[in-house]
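Removed: one protein chain of the complex. Kept in place: all other protein chains.
Then we have subunit A:
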Amino acid sequence: MFEIESEQFTGPLELLLELIEAESLSISEVSLAHVTESYLAHIEKNEPPPDELADFLIVATRLLLIKSRLLLPDPVVEEEDTSDLAAQLKMYKQFVELSVHLEKQFNAHVELFPREKADTIKILELVIPEGVTTTSLHESFTKLLKNLEPFFNLKQVALERVVSVKERFDEIRDAIMQRARFTFRDIVGTGKSKVETVISFLALLELVKQRVVHVVQGDSFEDIEIKRID
């Protein structure tokens, strides 16, 4: 029995062809019967992908039918269908041979190029909508800017906050360099706004993240002790 490398086949016919050609046989019922066992052994060892398994099994049953017909002196099975496999395989082989031409042609990279469509959409005629004047354009642009105002304001606030956090970050870092430890309340002090406290806290978190300081809090709402990491 001939061993075929465990490569993935594009289908059962390719496997059959490979098995027959490996033994330098021509395609016939006899050669098909001859490779039946190798075929079965191969699909048992390298199970085909699930969506092709059925196709491999159909060919397996047809092979077994051929083999049994050759072994049994008085075949009881119907004539048709059994001889088909050999003919089908021969046809398949012809197309495999033809595919060499196609591959060569494709890999030669002799591409034919069509005329390309223009990238831009051609405007045939300039059409100005009704009621458009310089005043109306100015008005709508003013309106657009007004609509965008909240968006610009938002940005401004966000920007300020970023600057503040950065400033506070530097402050706390300078402070911790001088004193090895202090508490969060020392930074915030008393009577400062909520935003200030939040900014200080964000700055502190950033310091923790950068491993400049180490913080300990005994319990919820207790003061946070800040220590320098040396």
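Everything below uses one rule, namely that contacts are C-beta pairs under 8 Å (C-beta built on N, C-alpha and C of every residue); 3 or more make two chains touch, one makes a residue touch a chain; residues count from 1.
By definition in this document, contacts and distances are computed from a predicted model.
K.L.:
Between "RNA polymerase sigma-70 factor, ECF subfamily", "Coenzyme PQQ synthesis protein D", "SMC-Scp complex subunit ScpB" or "3-isopropylmalate dehydratase", which matches the UniProt record of the unshown chain?
P.N.:
"SMC-Scp complex subunit ScpB"
K.L.:
Of the residues A:Q94, A:S136, A:N153 or A:Q210, which one touches the chain left out of the display?
P.N.:
Touches the omitted chain: A:Q94.
K.L.:
Of A:K117, A:K194 or A:K209, which residue touches the hidden chain?
P.N.:
Once the missing chain is taken into account, the touching residue is A:K117.
K.L.:
So which bits of subunit A touch the chain we can't see?
P.N.:
10-13, 51-52, 54-55, 58-59, 84, 87-88, 91-92, 94-96, 98-99, 101-103, 105-117
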